[in-house]
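Only a single protein chain was left out; the remaining protein chains are all shown in position.
Chains here go by letter, A, B and C, matching the order in which they are written, and residues are numbered from 1 within each.
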Amino acid sequence: MLNAALKKTSSMLVASQNGHKTRVVVKNICFGGETIPIIAGPCAIENEDTLRETAFKVRGAGAVVLRGGAYKPRTSPYSFQGHGRAGLECLARVGEEMNMPVITELMDGEELEAVLEYADIIQIGARNMYNYSLLRKLGKTDKPVVLKRGLSATIEEWLMAAEYILAEGNSQVILCERGIRSAETWTRNTLDLNAVALVKQLSHLPVMVDPSHGTGVRSLVAPMSLAAVAAGADGLMIEVHPRPESALSDGEQSLTPKGFSQLMRQLEAMALAMGRRVR
Amino acid sequence: MLNAALKKTSSMLVASQNGHKTRVVVKNICFGGETIPIIAGPCAIENEDTLRETAFKVRGAGAVVLRGGAYKPRTSPYSFQGHGRAGLECLARVGEEMNMPVITELMDGEELEAVLEYADIIQIGARNMYNYSLLRKLGKTDKPVVLKRGLSATIEEWLMAAEYILAEGNSQVILCERGIRSAETWTRNTLDLNAVALVKQLSHLPVMVDPSHGTGVRSLVAPMSLAAVAAGADGLMIEVHPRPESALSDGEQSLTPKGFSQLMRQLEAMALAMGRRVR
Amino acid sequence: MLNAALKKTSSMLVASQNGHKTRVVVKNICFGGETIPIIAGPCAIENEDTLRETAFKVRGAGAVVLRGGAYKPRTSPYSFQGHGRAGLECLARVGEEMNMPVITELMDGEELEAVLEYADIIQIGARNMYNYSLLRKLGKTDKPVVLKRGLSATIEEWLMAAEYILAEGNSQVILCERGIRSAETWTRNTLDLNAVALVKQLSHLPVMVDPSHGTGVRSLVAPMSLAAVAAGADGLMIEVHPRPESALSDGEQSLTPKGFSQLMRQLEAMALAMGRRVR
Partner (left out) sequence: MLNAALKKTSSMLVASQNGHKTRVVVKNICFGGETIPIIAGPCAIENEDTLRETAFKVRGAGAVVLRGGAYKPRTSPYSFQGHGRAGLECLARVGEEMNMPVITELMDGEELEAVLEYADIIQIGARNMYNYSLLRKLGKTDKPVVLKRGLSATIEEWLMAAEYILAEGNSQVILCERGIRSAETWTRNTLDLNAVALVKQLSHLPVMVDPSHGTGVRSLVAPMSLAAVAAGADGLMIEVHPRPESALSDGEQSLTPKGFSQLMRQLEAMALAMGRRVR
């Protein structure tokens, strides 16, 4: 029934065929295989020292990709908008030192060239999932893309947004569930793991989960990371900050390095129970 | 912050205090302890033979409580509404034969006496979560109650509905997440495991999950059962029917006995990884 | 297409046929005709003096039915729950003095007899729209019923809830849109006037609107009352309190008598533009 639904959407490229699974490979990291890569780092790149400290600690705990925002989409034009190109350079430098591939968000086609130069994986945030012009441009590159689900996007719309990238020739797409909007006010978003399990069945693309935005509450990041792996997630992206209380953005949902390290040990046991590994 | 929010709701009884956890005990089954009891059975009690066949098979696979609806809330007054008292008697008979406690839904105060007589656990369905008169009546009994979250209830409203029961003196309440309404049409509901993890932190009550209604899609029941346990669920309630394609209700979300048996083996491994057991 | 959808729901009684429209008549007041009756009064019956003062003023401004809650569904069991039977008696007394029919909410079958005795119209609140047992009981009376739409009910579910009443023989049902739950936090609910316009086309039942709960914001009650009439509403139910700042419930959405009086003058002009009247 669901496959019929997907067919009706005229998906030709993201629909699963004959059990084939796409693997997205970045340096020596593979998304979509038995191992579940963990991405970690701060919401925003604030300064090089803090980023280096965070990277060093999350790498030690088992993270294999470093995240950090240089261009930040913010509800208010007066909020901190990221350090832009200087942030990108800083991220690339720290990634290279730590030997970790880096991921950062792209918001505008004009910044594509710079982001292509400095980032190993490009993230399209929830607010840009419907930005079809931008998706097409990424489709013309061969850079791996993490495509976050829109704030209230249906699963169909999310898959078809991926189709915009694949249709231009770039098959290196990782879908990322990050919570949908609901009437609940005690969490920032409602993490929809149904969607993870369903997309794993409908599509050949790897699916990862962002439990930090998906909950917005620090104490929920660990249980929902475990639940995401149990639901079949092929990766996790987790916000970590050495001093969350003074972070420039999203402090209340960031783990400390110590909390992240504890979570990694729990994830190792969980992945084993699923016949997988986290590193 | 969340505890402050809960305090503001004037919850005095469901709010967690000093780490105390409530255990709800039904015969030799305990909800809220290390073991995670699994409830299984058909959506509706259709006839005694089918119920017995189902009970026999789910018990063999590891289910410890038998579910079955005698009074069915249906959107249309012309849909099958359940066999009522005859269904209750049938459920009690089969439960006794199989030595399994039984759970069934109560829709109306007038049926309370009959349901108290035949059922070991009373379920309040999502549609009646706001039926405060009915909750008060249950609060005056000492029967264990499974309180499902309303179709779009906030976590606060759900906890305060439980407070209606506890405030009358009955502390034997198990909360049950069963999915909330969203704009997604490829799943019946959006299973909100954030709520499970959060309520485990805010409240001393056991929390279980209904992945059958929470997804509405058979192939999603297994992954979401695993995810529920990973998020910290203290129990699961799963619809099983020997011939789902001919079930009188909810066939498309019912597991077969074989599918249920496979799931139980996966749940055993998952529970172990969480330091728990499913039986 | 929509009529086909409705047909598929197996509605036999609420579906519009041959343009026939049901009129619900209470004393000399008619819902579903050219005139648009306005119901007004306090959220809860607090004391007889305040109720009488309110009734006197809203009647003077043009309201023809008096509302007041004796049984109040509240999220917390510790909030003011209404004065119960004493409240009913008070409402009936004031209604008789003022020569206004009265409407009040029924929450439980056990209170049906009392409410039938004292009220001219029975309201089923949003929280009880799915309480099918209660709806069936009302279906066996000949008392006019205002059936509010559930907090997140689909239009189909709302019409089928009405079908539960009609199927038992009571055709005196007025549907009432009161806002649905959304992610918006600056309003209490999202008033869905699409639903009003649609139900007017699909069903023969009168449809009214509660702009007080539908917005939750005093300054929005007037513009949304006008919009409701423009969308085709057959009635309005508006909360009015002489001193909203000290009301026991819903003060922030209650009009003052003066505000109500101003609104009535605007409604008169609006109704005329629609070829109707408000009294």
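Definition applied: a residue touches a chain if its C-beta (ideal position, glycine included) is under 8 Å from a C-beta of that chain, and two chains touch if they have at least 3 such contacts.
Small disclaimer: the values here were computed from a predicted structure and weren't measured.
Residue in contact with the omitted chain (choice from C:N99, C:N194 or C:S246): C:N194. Across A:D120, A:E163, A:E177 or A:D234, the residue that sits in touch with the chain not pictured is A:E163.
Note that of C:S16, C:S76 or C:S152, the residue touching the chain absent from this view is C:S152.
Contact with the chain that does not appear here is found for just one residue of A:G60, A:G109 or A:G169, A:G109.
Even with one chain removed from view, chain C keeps its contact list with that chain: residues 1-2, 5, 152, 154-156, 179-180, 182-187, 190-198, 200-201, 214-215, 217, 219-220, 223-224, 226-232, 252, 269-270, 272-274. The chain not displayed touches chain A at residues 9-12, 73-78, 107-110, 127-128, 130-134, 136, 150-153, 156-157, 160, 163-164, 167, 181. Where chain B meets the missing chain, the touching residues are 152, 181-183, 185.
Just so we're on the same page, only the chains that are shown with their structure count from here on.
Fitting chain A to chain B on C-alpha positions gives a rotation angle of 180 degrees, to the nearest 5.
Distance from the centre of chain C peaks at A, each centre being the average of the chain's Cα atoms. Centroid to centroid, with C-alpha atoms defining each point, chain A and chain B lie 33 Å apart. Once the centre of each chain is set as its mean CA position, chain A and chain C turn out to be 47 Å apart. Under the contact definition stated at the top, the residues of chain B that touch 2 or more other chains are 152, 156.
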